[in-house]
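Structure in structure tokens, see below.
Then we have chain A:
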Amino acid sequence: MVKPKLMQGNECCALGALAAGVRFFAGYPITPSTEIAEIFSKELPKLGGVFMQMEDEIASLAAVIGASLTGKKAITATSGPGFSLMQENLGFAAVAEVPCVIVNVMRLGPSTGMPTLPAQSDVMQARWGTHGDHSVIALAPSSVKEAFCLTVRAVNLAERYRVPVVLLMDEVIGHLRERVVFQPDEKVVQWERKQCLNPKSSQPFEETADGIPPFFSFGGEYRHHVTGLVHDESGFPTSQREGISRLIRRLHYKITQHLSDIVQVEEFFVDDADVLIIAYGSTARSAQAAVVRAREEGKKAGLLRLITLWPFPEKEVSTAAVNKKAVIVPEMNMGQLALEVARVLPDKNLLFPINRVDGELVTPDEILSVMGRIY
Partner candidate 1 sequence: MCAVYHKYLRLDHLPHIWCPGCGNGIVMGAFIRAMEDLKYDQNEVVVVSGIGCSGRISGYLDFNTLHTTHGRALAFATGIKAAEPRLKIFVFMGDGDATAIGGNHLIHACRRNIDMTAIIINNCTFGMTGGQFSPMTPKGKKASTAPYGTVERNFDIPALAQAAGATLVARVGIYQVNLLRELIVKASHHKGFALLEVISQCPVNYGRRNQMGDPAEMLEDQKGIIKSAGLGQGLENYFGQIFQSEQPEFIEEYNKMIVQAQKKGGCDV
Partner candidate 2 sequence: MAKGKHKLHFDREKCKACGICIAFCPANVFTVDIDYCAVISSPDKCTGCRRCELYCPDYCIFVEEDYYG
């Protein structure tokens, strides 16, 4: 694909998943993610893969986890109400360490809310939606092409770290159509799960140096037990204090130990900036436009675009914020990631959140006007 193509975010997401090796999709239709399911229903059979429309989102993620346990790369796509229903099984995937990707094309409001309007209001739910301490990775694309690239990355991270990965697209990116160019030298790299090479010497939930146990697939040469109960390294339930804490801690550090591999941000005129904007998803596009215009006016503005939302890019944010006079965090929610930014800023008074919850994008003008007030 060298020729520029007019593509949609949801379309790129589905195609990215296929390119990453996904051969199983299970889902339940919901606006604004439905195109993803539709594309899978068309393309997966051609590749000999499986598309399943399940009875609800609970079943969808359950089926995805089941498929992944046989060694297949598996994905589901939904929006807020469906994402809420998936939370219990998301926790199952986290504790049983089953690789899977959940695409959440975010829409506005709690409950049915505004099905066709964009928001970025599931950021905290992606991190803390399921109960209990657990680990998860969440990524947010800012362009249609990035919807492709980050879906590939989401699949890869899920496989490498044996975690559920949430792709947090907002409705703007999901439905946006824009020109996408794939250069001939751009190759999709697929990461594979660490396989169990010798079942005699390794255990299915073993504490390895990198924190990630080797994967034993159903239908392979070695039988094992997978449970959502807290388990020891053999995979069987344990009630021993030490074993319990070991598992919960490992689930945590298998991610925190690999931050340099997982966390991605993009800097745009950050170094010499006096005012830093921290943004993600479609809001980052407005932020970038605002930076360009501010610079034209001679104002030293910069943008730190968060590509990885969870684990939160703590180090990157605090480094970028050094010596800044103000940090603006525009979001299409009442201020979710701003809470995390505030947590790592040396001085909370530096933080200026901009929040829009009317289904409209935060505009460059809004950002510039806030900037004008403080700088």
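In this text, contacts are C-beta pairs under 8 Å (C-beta built on N, C-alpha and C of every residue); 3 or more make two chains touch, one makes a residue touch a chain; residues count from 1.
Quick note on selection: all candidates are chains of the complex that A comes from, given by their letters.
Because the structure is a prediction, the values reported are computed rather than measured.
Between chain A and the candidates 1 or 2, touch in this complex occurs only with 1. Put simply, chain A touches candidate 1 in their complex at residues 15, 18-19, 24, 26, 42-43, 45-48, 50, 52, 54-56, 58-60, 62-72, 74, 88-89, 92, 218-229, 236-237.
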